[in-house]
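Just one protein chain is left out here, and the rest sit where they should.
For chain A:
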Amino acid sequence: MRTLVKGARKGAAPGGTGETVAAAERNPAKGSPTVAVAPRDHRRRGTPFGLRTRLILAFLLVAGVSAVGTAGLTYREARNSVLQAAQDTAVSSFRDQIQLLTLTLPVQRPVLEGTLRDIAGKGKPRPWVVFAEYGTMRVSSGSNPVSSVITPELRRKAAGYPHGSFERVIKDGVPYLTVGMPVVFEAGEGAVLSTGLVLYAVMKMTYEQNQVEALVTAARNGALPGLAIALIPALLAARSVLRPVRELRRAAHRMGSGRLDTRIKVRGGDELADLARTFNESAGQLERSVTELRQAEARARRFASDVSHELRTPLAGMLAVTEVLDEDAAGLDPDTAQAVRLISAETGKLAVLVEDLMEISRFDAQAAELNTDEVDAAETIRRTLRNRNWTDLVHTDVPDGIRARLDPRRFDIVIANLVGNALRHGGPPVTVRLRTRTDRDGGPLLVTEVIDRGPGIRPEVLPHVFDRFYKADAARTRSSGSGLGLAITRENVRLHGGTVRAENAPGGRGAVFTVEIPLGTGEVTG
């Protein structure tokens, strides 16, 4: 029992707490919100001194203390009464024997020996050995005239106390009761005269000892199964508490990983059942509000998609006739011609905007498809520039022979949007640079950089350049782009499993847009 308690203290000591704190500090430092990590840490924190251990230890402690206490008190009382009874019997019967003595003084050795043997035969409650000391005479009923068990202390007390003294002595592991009693004369009222003869009785207490030992054994035999039996309710209690707690943990974990329909089965009506009920109610509310948010978001997206769809049909008709307007504008009066040209030009822009909106809607609906083909990256970039008549405006540093698995149409949009952006907002010369590198996992990446030598991008604008309809300057007039070009670029790069980032070249020497896409071919040729 004592070792158990000690063990418990050690577990609760700073060692355990320290580890908990360390684990708690480590977690946010890692900054990983991934659900996979959290439960492992949690379990480790719980292991050294879990709820189950504590419950079991508490049960054992209570059972142990009560068992030991009861057994101890019972033992003490029983032991005392056993020993007391033996002592009292021995002392009083010894006294009775001595009172019956008839001796003539001075005492003769053979007479005394006979008397002692006589007394020795009447030992109560057990046979005893009787010793006599008279001056220098030493006589006993046994083989040895002097007892080795009688202490000087008893001798001193026995001589001065006419009613007799006793002592319990343990010698070589054997318990003895020694009783010393002087032989006296009655000399009138309350006065006695010493004869100088002192008798001692030495009695083995082995029987009483055995009785006491039997008590100890009985107490132990009662207490140990008691402790063992106490384990069962401890385990049951721990189980009844831990199972709901475990279920709660599992449910909370599932909720965290996005399964909001998670509910706990409520059993009974205790505090844990209340907790489970509260959990279920909160989960229900959370699920409802998340569902509402999702529905609202889906509605908003569908609305944007529907609007662009609806705009597209009239635009298709309008766009087909803009050339008629352009061709005939020359023959109209100047104001009408200007109005007609304006309508024609804006129709074209509107068509681009609607197309871009449709494209973004498809990304939002995750309906965008990647139709990849293995192509020569340099050739793809040169075609993009040539199709838009940018070949003379843009420097290229694009080595041939880099084959990459790309969706050519989408990669064309990525490059065209970045170069178009550099030509519009950056400054000449605009350079497109192509190279490969390996990423951290050793996979080959296709790296395309679009570099301009303009003023660069203001730091506060930098994080937003890929946002939809983001205007660096609120007062700035609409440029020829739809405001979605870079957002579409980013979505297209993501669809390729790549990344795009914007930064300023060192020393304010313009902006650099970097696109990194996995090559996807497994090899680099050339």
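To be clear about the criterion, a contact is a pair of C-beta atoms (placed from the backbone, for glycine too) under 8 Å apart; a residue touches a chain by one contact, two chains touch by 3 or more; residues count from 1.
Definition applied: contacts and distances are computed from a predicted model.
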Candidate names "Oxidoreductase", "Phosphate-specific transport system accessory protein PhoU", "ABC transporter permease" or "Response regulator transcription factor"; UniProt protein name, chain not shown: "Response regulator transcription factor"
Residue among A:358, A:462 or A:505 that touches the chain left out of view: A:358
Residue among A:178, A:262 or A:380 that touches the chain left out of view: A:380
Residue of A:319, A:393, A:462 or A:505 touching the missing chain in the full complex: A:319
Missing-partner contacts on chain A, residue numbers: 309, 312-324, 327, 348, 351, 354-355, 358-359, 362, 367, 369, 371, 373-375, 379-380, 383-384, 387, 403, 405, 408-409, 411-412, 521
